[in-house]
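With one protein chain held back, the other chains of the complex are shown just where they sit.
Right, subunit A next:
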Amino acid sequence: MSRQRVSLRQELPLLVWLVIVWGALWQDFSPGNLLLGALLAVAVARLFYLPPVELSGRFNVLKAVPFAVVFLGRVVAASCQVFYLAVAQGPKVTNAVVAVPLRSHSDLMVTATGHVISLIPGSLVVEVDRSTSTLYIHGLNVRNGEDVLKLRKEVRDTEAGLIRIMGTKEELAALKQEVGA
């Protein structure tokens, strides 16, 4: 069996997450319990092998916190909007399926963008074209070309925010050039 060795550094976020889940489930964050959790996490990660997530090695906390706050704000705003649409428009609502080409080709970035955009009510990822990293997004209440452009811009902006948080250096440089141009 030829398995690609996963370095501990690459595996660390997964292990830390497993230990947190363990501690949370036992509701006990004493050192002994965490140590047992860590041992179990290593055992689980060894036994149930998954392809490693390719992290870029960057994570900008200063950019992540405002992003999370803005994200929560948009979830609140969009939830109210969906509520309003359900009550006011109901069966007459007009939708659209919009293709949004993304900048990044890394699986992690496409997944993260898809997740964030799906969590904001009003947009839903219908299909992903991995080869061209294009997301096909179903948008609620998209009535005309202007709304389509708005939706596309929203998705691209979300991706830009994620690149600023955890994109590779190359992606960041490309983004800076694009914004500057």
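The rule we apply is simple: a residue touches a chain if its C-beta (ideal position, glycine included) is under 8 Å from a C-beta of that chain, and two chains touch if they have at least 3 such contacts; residues count from 1.
Quick note on the criterion: contacts and distances are computed from a predicted model.
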Hidden chain of the complex, named as in its UniProt record, picked from "ABC transporter permease", "nitrile hydratase", "Na(+)/H(+) antiporter subunit G" or "Tol-Pal system protein TolB": "Na(+)/H(+) antiporter subunit G"
Residue among A:V16, A:L35, A:V76 or A:A173 that touches the chain left out of view: A:V76
Chain not shown: contacting residue from A:I20, A:A64 or A:L108: A:I20
Hidden partner interface residues of subunit A, rising order: 20-21, 23-25, 27-29, 75-76, 78-79, 82-83, 85-87, 90-99, 114-115, 118-122, 124-127, 129, 136, 138, 140, 142-145, 147-148
